[in-house]
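FYI, not all chains are in this one, though none of them got moved.
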Amino acid sequence: MNLVRELEQTTIAGIGEDLYSFAASLFPICRSITGDGIRQTLAMIRDRIPLEIREVPSGTSVFDWTIPKEWNIRDAYIKAPDGRRIVDFQRSNLHVVNYSTPIHATLPLEELKTHLFTIPEHPEWIPYRTSYYKEDWGFCLSHNKMLELQEGEYEVCIDSTLADGHLSYGEYYLPGRSSDEVLISCHACHPSLANDNLSGITVATALAQHLSGRSLRYSYRFLFIPGTIGAITWLAQNRPLAQRIRHGLVLTCLGDAGGFHYKKSRRGTADIDRTVACILRDSGEPFEILNFSPYGYDERQYCSPGFNLPVGCLMRSVWGSFPEYHSSADDLTFIRPDSLAKSLRVSVAVIDALEQNRRYISQNPFCEPQLGRRNLYRSTGGESIGTEINARLWVLNLSDGENSLLDIAERSALPFSVIAEAADLMCQHGLLQPVEDLKDGPVVRC
Amino acid sequence: MNLVRELEQTTIAGIGEDLYSFAASLFPICRSITGDGIRQTLAMIRDRIPLEIREVPSGTSVFDWTIPKEWNIRDAYIKAPDGRRIVDFQRSNLHVVNYSTPIHATLPLEELKTHLFTIPEHPEWIPYRTSYYKEDWGFCLSHNKMLELQEGEYEVCIDSTLADGHLSYGEYYLPGRSSDEVLISCHACHPSLANDNLSGITVATALAQHLSGRSLRYSYRFLFIPGTIGAITWLAQNRPLAQRIRHGLVLTCLGDAGGFHYKKSRRGTADIDRTVACILRDSGEPFEILNFSPYGYDERQYCSPGFNLPVGCLMRSVWGSFPEYHSSADDLTFIRPDSLAKSLRVSVAVIDALEQNRRYISQNPFCEPQLGRRNLYRSTGGESIGTEINARLWVLNLSDGENSLLDIAERSALPFSVIAEAADLMCQHGLLQPVEDLKDGPVVRC
């Protein structure tokens, strides 16, 4: 199996367009951590993969937290003293502070201003703000628009409901030969914001589609969840399952033009950390590896000390570090088909490496086996050898049962895929024997 | 307790002036490794802290060494052939080689010269030389003065005594809740030399004053001792006590204008090594961390292989590396009140960190606790967080019982004091529980 090669048999350009158009169709929906927006989003993902949609009632205790009331919104606006709708939810769902309580009132400008949010440094952009756990209301608007506001009485209306209901999330479990799992998690709670995180949703969906129907070594679990509370909910209700997670990735901000960033798990030297670093090294794309920190996306929860799961976060530009972050500038012009496609490609290559990575034991550990008589070496002596033969020597030399293919790829500085192909070839010639250490995973025969 | 903050409530300028004037009052005394000079010095320290003064008889065996005879001196001079006192102990006690045997004789210039020491590279300065363990006599003078000497007969007189007596040192033990100790050691045997080591004596004395009367976690032992032989004597006579030393600092050369230097203990990764490095990192002052080497001050003895104590050496300019070292140029113009005050501040901050450093265990290890409902988080979602909240996330995430606050400060790159304050706050809210691992030290409650 070579997942990357199969991915490339379809046109990368076509994949990028598909990812982008899926993001575009999701863009207008007013998502939040609960409510019909995320439900509609999950339904659209289910059109592509057999997602199970879970509903957890408001008030449910999840560790230190409680599932909040469900929030839904139909309309919202601010009318100027002259009656014009100067801020209109119908034009951008970012205009309303997410989770705003309902209100219909008339206020003087001064009082109204205590409920307004702007970004003075980017006076044309509307910020994205939330108030999930403190009941309040507010509007977000461009700084320039706020500066134009004249003294007078303003009519504000937020036609929302905040009432007992459910938290919704989507889960797709793809069983493999082992019950050991790879977790792919992305948040699906942001309204009209493209990079954060329609990019993550679309790449995760396409990754699930690509893996679907294959014979896999690991089992895979895809979570499409509201940020923070969704991860906490899943972990609280699935503590035994969480122990099966051998590797995990949070996918976010994968559509912009920036280079790749991978934030390591709390462990720092987990296989997922080393695998992503190795695949990014091999990719030829610009990238940077970041140390773990406890602020971020749902790796915060997966890497809390009681779980300490080997889950890192794959991004292009880092959330919070690009100016468009959490503003109306993170729109469909900020993400690009080819960025999405390359992000998918890297994700697939990481999965491919996890699937192929194992330890082998040389069947001829004393001196080199004679590759020449097996036609696995160059025929004329005295000349130099190429990368393929070099990779064979590396896997034969280091396959003492201690070193994994990842260890060998790191130490040899050869691409993981070349090392894996060499191991496969040596295995076919009976020179290596694989070691299987996954739970319930039968030893793979060459 | 925040020792640094309390220190700063008094004026730093005032502290610097006090340290400097104490150094100035100690400067004229002709100290040596034994005798009335060091006794007088210890008495003046005892005016500030309740020092116990120990007297160990000459001839006492201390490991491979023997306490030497006691040396005292009243006067010394060289008279030129014309009868003028051209070298006069009354003008500078550096003029006599420390521990010189008594002599009163008349010598031709050529023979006299075999007993003279100068510094040709700094022809105006008088060197500081000693001959503790080889009975001999000599004079130190400026190179220029030596060049002026004319042929003729010279009268030399050293009115000293070298006879059975005692080695004197001062010890101040400040009991804390635990019998585990922090050692502060400085040599007090140099005559009129300011940076080496009146700076160490004054900073150590002020540190003892600052800690005195407080409720402390560790016990503290301050040693004011003659270099080498004093440390050997204390260790030989206190082997069981030495095993209580959990952290230690030798203080020397802390008054000049140079940046800080910290020489690590032989262990290299002891808590004291990491704590000083962290505090210097946080201080904003220029600094450098030096590896251990077996040449230096009394860390040589504390770090001998049989003891291998976690004792490092805090300095500004490194002894032996600045030209004024061991010469008359290391006088009261070479040290500065603000340098002494900042050295005290760093020392206090190190002690503060040792006192506060411990491991905690999160009481909500599964996922993050909900800081928002405790008013410990920003209220509006979507914006970035500040250093204080970030520090809270770090201590909660890493407090698994393995990581100390020092580990967390290092890994987060946040100041130790910010991490310690966050831990304290989290503790007050019941989110963390401290672990105490000091001997006899009761578990601290938040």
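Going in written order, the chains are labelled A and B, and every chain counts its residues from 1.
One rule holds in what follows: a residue touches a chain if its C-beta (ideal position, glycine included) is under 8 Å from a C-beta of that chain, and two chains touch if they have at least 3 such contacts.
In this text, all values refer to a predicted model and were calculated from it rather than measured experimentally.
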Complete-assembly copy number [criterion: all chains share one sequence; 2 shown]: 3
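What we mean here is this: only the chains that are shown with their structure count from here on.
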Distance between chain centroids, defined by C-alpha means - subunit A, subunit B (Å): 53
Complex contact set, residues of subunit A against subunit B: 62-65, 97-98, 117, 127-134, 138, 228, 231-232, 235-236, 239, 266, 291, 293-295, 300-301, 303-308, 320, 326
Touch list for subunit B against partner subunit A, complex: 362, 364-370, 372-373, 379-385, 390, 393-394, 396-400, 411-412
